[in-house]
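Quick one: the structure is below, and I'll ask about it shortly.
One chain of protein is taken out of this complex; the other chains stay put.
Naming follows writing order (A, B and C), and every chain is counted from residue 1.
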Amino acid sequence: MKEIRVGLVGCGFMGKSHSNAYLNVAKFFPLKANPVMSVICDLVKSRAKECQVNWGWKKSETNYKRMLRSGKIDLVDISTPNINHKEIALMAAENGIHVASEKPLAMNSNEAREMVAAVKKAKVKNMTFFNYRRVPAIALAKQLINEGKIGRIFHIRAVYLQDWIIDPKFPLVWRLKKELAGSGAHGDLNAHIIDLARYLVGDFKEVVGMDKVFIKKRPLVAEEGSLAARGKKGKGDVTVDDAVLFLARFKGGAIGSFEATRFANGRRNYNRIEINGSKGSIVFNLERMNELEYYSSAESQHVQGFRTILCTESVHPYLNAWWPPGHIIGWEHTFIHEIYDLLEGIAKNRKVYPDFEDGLKCQQVLDAVVKSAEEKSWINVDEM
Amino acid sequence: MKEIRVGLVGCGFMGKSHSNAYLNVAKFFPLKANPVMSVICDLVKSRAKECQVNWGWKKSETNYKRMLRSGKIDLVDISTPNINHKEIALMAAENGIHVASEKPLAMNSNEAREMVAAVKKAKVKNMTFFNYRRVPAIALAKQLINEGKIGRIFHIRAVYLQDWIIDPKFPLVWRLKKELAGSGAHGDLNAHIIDLARYLVGDFKEVVGMDKVFIKKRPLVAEEGSLAARGKKGKGDVTVDDAVLFLARFKGGAIGSFEATRFANGRRNYNRIEINGSKGSIVFNLERMNELEYYSSAESQHVQGFRTILCTESVHPYLNAWWPPGHIIGWEHTFIHEIYDLLEGIAKNRKVYPDFEDGLKCQQVLDAVVKSAEEKSWINVDEM
Amino acid sequence: MKEIRVGLVGCGFMGKSHSNAYLNVAKFFPLKANPVMSVICDLVKSRAKECQVNWGWKKSETNYKRMLRSGKIDLVDISTPNINHKEIALMAAENGIHVASEKPLAMNSNEAREMVAAVKKAKVKNMTFFNYRRVPAIALAKQLINEGKIGRIFHIRAVYLQDWIIDPKFPLVWRLKKELAGSGAHGDLNAHIIDLARYLVGDFKEVVGMDKVFIKKRPLVAEEGSLAARGKKGKGDVTVDDAVLFLARFKGGAIGSFEATRFANGRRNYNRIEINGSKGSIVFNLERMNELEYYSSAESQHVQGFRTILCTESVHPYLNAWWPPGHIIGWEHTFIHEIYDLLEGIAKNRKVYPDFEDGLKCQQVLDAVVKSAEEKSWINVDEM
Partner (left out) sequence: MKEIRVGLVGCGFMGKSHSNAYLNVAKFFPLKANPVMSVICDLVKSRAKECQVNWGWKKSETNYKRMLRSGKIDLVDISTPNINHKEIALMAAENGIHVASEKPLAMNSNEAREMVAAVKKAKVKNMTFFNYRRVPAIALAKQLINEGKIGRIFHIRAVYLQDWIIDPKFPLVWRLKKELAGSGAHGDLNAHIIDLARYLVGDFKEVVGMDKVFIKKRPLVAEEGSLAARGKKGKGDVTVDDAVLFLARFKGGAIGSFEATRFANGRRNYNRIEINGSKGSIVFNLERMNELEYYSSAESQHVQGFRTILCTESVHPYLNAWWPPGHIIGWEHTFIHEIYDLLEGIAKNRKVYPDFEDGLKCQQVLDAVVKSAEEKSWINVDEM
């Protein structure tokens, strides 16, 4: 196989990010098989068409089933709302098509389990788009842990803070309705930091959590983003969480705290993780994603301190492909890295991470936290 | 009353900090009544004597009861381990002596309640030494909240991280034994951030928490700090927590997360608090205690951002007494501020904060977290 | 004109950055006329070919003269070493081709003056690639100055620090030879901060400067980057500066200090600029290029402080084209912004900045500093 024919479903924010990655990945990374931007698919015809023209997809399509059955796609990229993930993934597997899905993998762990079973049975490559594993600073953090520089891990504290719905006049968009979005900050933001915790620390054992809706009613709106509709009379109920916090015990003995919120004023995209171990500590903050803070207690006492590693050296993960030292990369590059690893996994027939199994395990933690908040008790993650 | 005669009990770390404050407070602050450093008291005679000579206490004493009954003390300062707080405070109240106690106020909320009753009955001034309320940056944070600059508070996240017992060879000192210390990081560190949360956000409603001992056995040691004794054969059980984390709901509707640990490598004295409200946010970190970060969403969107306020202006709380702008103060100054407020409260016969009632309320939260960790459930704070 | 046919000369680091910009600009920005990646030109055929294939240029070429005379190019992009800038630009102008040149514009101000005359006579659009004007944070700094938020400017202090030739074993590459590179850190790095100073503060009046070579002899090398050649016997003279510092007076009354060096250990690409005015201050650092620090003395004294503006809001310059708040962009995006402005300038027939005139004025400052270092005296910039 010299080329990998890609079909992408969903022309929203993620569709844009992924299209950009398929367009650029081969310019910077040496690939065994180049991607072909074959089909872009969206329910709304005009959106699909616009996306096709802008990004250079060969064809646009409104029916993903037709696309999956066409025999002309090697890889499907699921960038839709998560309510559609399962259906698309299952059909892709049935048709022997490799499949990569946006996170969270599913609406719940039962769905996720079905998806895992399907891709295993079909033996297709599968990936969940937890793109932050591909931030060079995070990959470096993983490397430091693997090198033993952090030692036995005691603590992780992770927050993912945003602030875009503090205004009570912000309308009741679909993301604030449970039937469409599944959850609020929890599935959107906690999913990321749960996956990073699993990547860096290991599997969760049990959790206890709480959720909160700060603003319970919001102005009705005809559809997302429609300014005209904001004038619509009345208010409706917010049915997803505004914030979810939880504590956790890990199977390996570490403990952690986690928080996702859309009500942290001034925090635009503040995904911050700190890990403390017996030999050192690391700190990451997505708003300064080219940096990793690192502390080592192995050094002479008079020069100990947290250092800021600017992750732009050719020795840093993925950086060899980019610019000279000190020339930073942007958020969208994480998708380029991810799709690079995905394409290489397919071309070289090796496992791709994080796979659907990882997506499932994240989902189990998400579900356990929801159950814990409902039942006001600790929940064993493996039972979900 | 032109002078306030002080008797201080306990010549340890806190005894030193308080002695320094009594010595210096009148040099910088105008007082209605100056303190007289009358009696320094410690069970160990040589320690009391040494402290007397060094700090200029008029007299040293090994028996605090004698001191309290002497009729020559107006104010007793309790800087002992917390196992002794209650007994001293009760006798002080009985003798009509004003009383200020180190934190946590007591070994548990029952003790604390007794202490509150005693000082109320005796109508003596009473204070709990939560010195971090007197960090200028914290006092400024309180001022900003009072001015309405933060708005409705949604979130508080507070951690108090240290790293001094990570080494498994660190011996089993008295602070790691429950019968002597009561608890580990919890009473020592969480007490501080619970009080700050109450000061800045309001009263707690319910909590769910967990504790952890990372290193369960440690080398026996004859007495604290005795290097010779480290050679002693064998190991003993650590009976206090190494770390305690908890989540909370506040009566006013805010939610929060809290963490105290002695296992956060690289964090020497990292007491960090972030508060997010509907109009702004604040961040404080004790390791940079002369600074307060502040964000306001009231500003024009293109210039919004967290600013670092260097709290060294004459308009900042307590700073008028010190140096010109940009000349920072140190940790021990918080005690000078606290004792200034205490002495003025006594001299002007006005209430002093935080009082024993505040000490009790902090104790209730501490106890609720302990119970929650034992029972693995949410605990209502008022029931403690 | 619906399309702008681009010919790019030079396949090095800049050729890569510019190719990436031409490829992506229309994906994110609405253009009146889209660029066509027509011809890529390099003296070395294999490099030209490789660049063509990788970036999708329609044709590759080794002879830029042929390209310029072909009548099939609307815009030439000069990404060669600066020894070739003048010749290419003059021929482009002669042929009525718009021209954009990398910085510094020329080898000296006489060359630059010839180039300005040529483009003026030919009435072609012309631009000098000072890409840092297109960092959103810098564009925001300019906006704040224009809004009057900084007031009368007193000070600018600018440094551009790198550290890549500290090792005495680093070989004598062409960049360290005067006949090929013109100068060292001065033309490479000071050129950038001089242009930013002109952009933000205004024109220079006089300067006094010094240069320094820390390591005077280095291992000979057959050609740049050739590892084999490092074994070559002997050493040769470094004939360019390692560092150049200068002080300046501006026509508007401000004063400033400037420094460029390749010997600042730990500083990879540290282009830091601070400006102080009567109403406020701003600080920029390229290593955190998505941030701008801003201080306003107009605010209430108790909340004054430097704030960090994360320049990722849709209201920030260029950001509307990119991602949601808090999702940062990378270094190469500055070229996309620049080429966007260039293409729009051509399509809409409006002036493009910074133009060759700006390139000349920067060159005059560069030359004045060199003369000052030689003569050990202050030099009037306008006399260069």
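The rule is simple: a contact is a pair of C-beta atoms (placed from the backbone, for glycine too) under 8 Å apart; a residue touches a chain by one contact, two chains touch by 3 or more.
This structure is a prediction, so every number in the text was calculated from the model and none was measured.
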{"item": "Contact with the hidden chain (one of C:Phe28, C:Phe263 or C:Trp323)", "value": "C:Phe263"}
{"item": "Where the unshown chain meets subunit B, residue by residue", "value": "13, 17, 20, 23-24, 26-27, 54-55, 162, 164, 267-270, 286-289, 310, 312-313, 323-333"}
{"item": "Missing-chain contacts mapped onto subunit C", "value": "154-155, 157, 159, 161, 163, 166, 208-210, 212, 214, 243, 245-247, 249, 253, 255, 257, 259, 261, 263-267, 274, 276-281, 295, 297, 304-306, 376-378"}
{"item": "Missing-partner contacts on subunit A, residue numbers", "value": "140, 143-144, 149, 294-295, 301-310, 313, 315-316"}
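As a working rule, only the chains that are shown with their structure count from here on.
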{"item": "Chain at maximum distance from subunit C, centres defined as averaged CA atoms", "value": "B"}
{"item": "Whole-Å separation of chain centres (CA-atom averages), subunit A against subunit B", "value": "41"}
{"item": "For subunit A paired with subunit C, centre-to-centre distance based on mean C-alpha positions, whole Å", "value": "36"}
{"item": "Set of subunit B residues in contact with two or more other chains", "value": "295, 304-306"}
